[in-house]
Each structure stands twice: as C-alpha cells, then as structure tokens.
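Only one protein chain is missing; all other protein chains are in place.
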Amino acid sequence: MRVAVVGIGCTKLGEHWMKSLRDLSTEAGALALKDAGIDGRDIESLYIGNMSAGRFIGQEHLGALAVDQAGLNPIPATRCESACASGALAFRKAYLSILSGEYEVVMAGGAEKMTDIKGSGAISTLMGAGDQEWESSVGLTFVGLYALIAKAYMDKYRLSREELSLVPIKNHMHGLSNPYAQFNYEITVDDVLKSPLIADPLRLLDCSPITDGAAAVILASEKVAKKFKNPVWILGSGQASDTLALHNRKSMTEIQATQTAARKAYEKANVKPEDVDIAEVHDCFSIAEILAYEDLGFSEKGKGKELLLSKDVMIGGKIPVNTDGGLKMGHPVGATGIKQIVEVVKQLRGEALNQVKNARIGLTHNIGGSGASCLVHVLGRD
Amino acid sequence: MPYTSVPLFWRLKKPKYNLTGTKCLKCKNVYFPPRNLCPECRRGGDVQEFQFSGSGKIISYTIIRTPPEGFEHYIPYAIAIIRLDEGTNMTGQVVSDIEKIKTGKRVVPVFRKMHEDGSDGLIHYGLKFEVVD
Partner (left out) sequence: MIDSMSVGIVGYGAYVPKFRISVDEISRVWKADPETIKNGLLVNEKSVPDKDEDTITISVEAGRNALLRAGIRPQEVGAVYIGSESHPYAVKPSGTVVADALDMGPELMVADFEFACKAGTAAMQCCFALVKSGEIKYGMAIGTDCAQSKPGDALEYTAAAGGAAYIIGRDPLAIMEGTFSYTTDTSDFWRREGSDYPSHGARFTGKPAYFKHVTSSTNELLKKLSMKPSDFNHAVFHMPNGKFPLKAAKLLGFSSKQIELGMVVTKIGNCYSGSSLLGLSRVLDSAKPGERILLTSYGSGAGSDSFSFLVTDKILERADLAKKTDFYINRKENIDYGTYVRLRKKLKGG
C-alpha cells in the first residue's frame, strides 16, 4: 500500500509580531485543506511537529491546542519532537499511521513561534537540542556546535572560508523571489565575510534565522489518494539516531544519522542518490549543507564543495538543492521538516517557483540538533 | 532556565568539580561525562566510578561571541572538544589567550566559575581547560 501527499500549505516565514503559534498553525492547516480541496472534517488524525513551545511560549499540549483552534475536536492529535527534525518526524508518524491501516487521511504539520522571547532566550532554548548537562551547561550554543564541526571539517578537507560562503550565497539567490522567504536579497562573498562572527568560524550570514512559521501537509492512503489530481507518492522514509552530544560522535566531519536514515529511505524507495532530481536539505548553518551533500551520497566524502563550485546544486544544475532557499530563508524549527515537504511536492507537481525541469524524484533531509537524529524522505510522482 | 537547577548541579558535583567519570569493567570503555549504563554492554555491563586525570588535547574549537543567557559577562570565550588522555571526548571551555588555542594543543583542567544564576542565585563552579605551554 502506498501513501501520497495530496495537500500542502505554508505560512510566510518571518517575524510575525501579530501572529501567535495558534494563528500560524491554524493558517497553515487551512491552506493545506484548501490546496487539497477537502474539508477539515475529513482529517482523521493530526501530527504536529514542534521543538520547544514550552520554553518559547510556555505552552505544552500542542496537539490539543492545534486541533482545538482548527475546530477539529475530537480527532486524535500528537505532538512530535526531535529538536529541529520535529517536522519530518511528524511527517513520518503520519505516514506510518496510514501504512498501519489505522487511518486513511491524516494531517502532518509543524509550527514554531520563536520571537516572543528575547534573542538570548532563543539561543538558550535552541541548545535544548544539545546535551543540557554537558554542552549547554558549559556555555555552548547551537552555532557553536556547528562551528566545532566546521573547524574540524575545514581543517581536514581544506575547505576555505570563501568556499563555505557559497552555500548561503546560493540559498539567498534561490530565495530571491520567493514570497514566503524571510529574506529577499542577494549576498556576496564579501557580505558573508563582513558579517559579524557568531562562533568562529561561522558568521551571521552562515546561520539560518530565528523565524516564526508553520506548514502543513495532508497524507492519504493509496485508495483515497487516487481520487486527487496530483498526488505525490512517499517512496521511502528513513529515520536514525546518534549520540546526543557532539563530543560522543565517532566523527566530527560527517553526520552518521543522515547516512543511516538516507540509506533506509533510498532502500525503501529503491532509488540511488544519483536518481534524485531535487533535494531540500538541512542547511541550519552553511557547513551543514556541505555535510549533507556528502552524507546523502550526492558527493564523495570531503568533496562536497565541488558541487557548489560546479554549480551542480543550483537551479539548472545536476542536483538542485534547496530550490526555495532552504533553512537560510527561514527556520521555524518544528515546521521546517514539513516546509521541506511542501517545496518538494511543489517541484514534483510542476508548480514550484524555481521549477526544476522534469523533477520526478525529490528528497527531504531534516536533522535534529548537531546530528543526534535525522529523517530522510524520498518522494516521487507517477 | 533548567540547567541552573540546584539539585541537578549538586548531583553532578563529582564529575563537574573533579572529572570523575565511569568505566565499564566488562568492555573497558571509559565514559566522561559519566554514564551509568554502558552503551556497548547495556544491562550486561559492569559500570564503576573512574577518575580521569584531566589532561587531554584539543580536537576542535570555536570562539563563542553570541552567548546563551547567563554567559553574557564571559564573551568572547573559547569552547573546545577535548580528547581526554584516557580515551574519550568531552566539551569544555578553554581559558587561555585565543591566539594560543589550536587544534592538537594539550590542555589541563583549571577550576573556574562556570555561570551565575543572576545576582541572587547560586554561583556554579566547574572545570575549564588551559593550554599547556
């Protein structure tokens, strides 16, 4: 039995001073229903990805909140959390719930409201994705975690500071005319190098922003999906775990959870990395995207930068990555995994802004923390 | 902020003040921060207290310039992943001059203030590291 995505919706990503978490989740859900052309009452269960509403806005019990605000009581609602991979986790849970035979039509959403607390509070809250007792407690930040990875990678594989800058430059370019993106301007190497250091060697423009936003998708069993005009099939789903703390990993320069999750997803989908036409990867920081190219099998270990230098990861290239600008254009943590699905589905339907010609196989890649969890999904059209 | 909990820090005093970790007598792996369940042997393991010397070397580092809450007074500060001599990695601040901090340098522990819980709360102490000349 196969499962398809039959509806998608995403709010604009940015600082939504006038919208609360409940406004964002309701908006995204409504957009997905509109896109699918179905009524809210057709949804049998909701999975909502959110990393840290408890610390950002003091709110737990998000399943109940989202369903209540949508007027969809009494359907079951489940909050899924895997740090920054919460969205993809919600997607996988929704997928498995249909595969199990329990449901036919399910919504998977993600939402995060990050701007109701001060910046320093957001920084501390995001470190909840790391090891609280042994990483956060010594003053490490999320940027710091990836900076440690970046330093190790740049030393080992001779990646230069200029080459690293190609990632945000590409993603700004891809997001330039995206009306949902948090930013709509191009940047140069000079801009990146002049932006303030956050945690050496990572600078402000290497980092995804603090964002409010929500996204939602509707999944349906094969029987139901066939009634829709443009279902996009979930070909494979992979999920893997690794040590919580970065210092406990076997390697500082690769994310094994990505490799494991990707292998599982490719296996289920019966595709190879070179079959992928478009990928939305987890560029929480510039270095993470380069690691993603390698861990997902798009390039050899240590050679990720070649895809940037050859422009293969740009629109028009062999394997366009982050065609909507990726996390650099907005990273409402728990929503990101769903947002990535939205872009891939658009691409496979042929409705994307930066459309990849003949996109048939798409991939999403969502990481939790510094690589302690990862989910990879492979989607395709008939 | 959860990580300033009084009982939590009190419970972690031995590892945080003295670098006391654990060792699984079955597979001989050492753990710092301490683990009470050996991830290799799981329930079949025999985990006992193990004292680390504190010496190690830097395998990667960064300089934090935008701090989390409570660390504003300390920026900029260096954080490194340190490979302890006994064979495991940990994350720690390095107090030496930034120019002295390089991957590969050897470090030893020094006792310092980690963090203050505001002007009324507790002062948390622990070990940071210093580059050995």
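The chains carry the letters A and B, assigned in the order they are written, with residues numbered from 1 in each.
The criterion applied here is as follows: contacts are C-beta pairs under 8 Å (C-beta built on N, C-alpha and C of every residue); 3 or more make two chains touch, one makes a residue touch a chain.
Every value quoted in this text rests on a predicted model; they were computed, and no experiment measured them.
Colleague: Sort by label and list the shown chains the missing chain touches.
Modeller: B
Colleague: Write the list of chain B residues that the hidden chain touches.
Modeller: Touch with the absent chain occurs at residues 13, 17-18, 73-74, 95, 97, 110-114, 123, 125, 128.
Keep this in mind: only the chains that are shown with their structure count from here on.
Colleague: Which whole number of Å gives the spacing of the CA centres of chain A and chain B?
Modeller: Here the centre of chain B sits 31 Å away from the centre of chain A.
Colleague: Which residues of chain A touch chain B in their complex?
Modeller: Residues 120-121, 123-124, 127, 131-141, 143-144, 147-152, 155, 196-202, 245-248, 252.
Colleague: Given the complex with chain A, which residues does chain B contribute to the contact?
Modeller: 1-3, 8, 12, 33, 59-72, 74, 77, 79-82, 89-93, 103, 114-115, 124, 126, 128
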